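My questions all concern the structure below.
Omission of a single protein chain aside, the complex is shown with its protein chains in their original locations.
What follows is chain A.
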Amino acid sequence: MKKLKFIGNPLLQSREKINMSSDKKWLTLKTTEDNEEFVVEESVAIMSNVIKNMVEDGCASSVIPVPRVKGNAMGKIIEFCKKHTEESDEKVLKEFDAEFLNLGPDALYDLMVSANFLEIKVLLDSVTTKVADMIKGKSSEEIRNILKIENDLSAEEIEESRRENCWTRQE
């Protein structure tokens, strides 16, 4: 049985009621990986450039299939887009973003890949800033420890890299 998630007015129970009772346009996005469906306002969905282009080209009549994005990531993305379309106060949005991005690294990366795929610049930049902050000001050893990356460079390669970039060092 397909799971149907209503993002919008939680009081409405069926799709027919949504289509008839409001003059806002609604779209159905379906994540093809796990077959979850999301009903969203068009104004929220077009924060994604990919969906915006589909709507403008007239391909968005029925269900829009969204590959490569998982259901839970899609839910979070819609929550983010909804907040950003409703709220215009910078300060409130900043606080929302900080709270929203308080996720573990895996969830952050999933969100980044999905935002990149759906071309949602605001979300992509927010997540990227958060990840970049994890790297800023750290030495390469610390970066490897925090992000759990294996060091596959030999001492010679590290030395060569330093030499290539040595013009930046006042020595």
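Here, a contact is a pair of C-beta atoms (placed from the backbone, for glycine too) under 8 Å apart; a residue touches a chain by one contact, two chains touch by 3 or more; residues count from 1.
To be clear about the criterion, contacts and distances are computed from a predicted model.
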Among "VNG2A protein", "Sorting nexin", "TBC19 protein" or "F-box domain-containing protein", UniProt's protein name for the complex chain that is not shown is "F-box domain-containing protein"
Of A:C59, A:A98 or A:I143, the residue that touches the missing chain is A:I143
Sole touch to the unshown chain from A:D57, A:E90 or A:D152: residue A:D152
Residue positions on chain A contacting the omitted chain are 105-106, 109, 112-113, 116, 124, 128-129, 131-132, 135-141, 143-144, 147-155, 157-159, 161-162, 164-165, 167-171
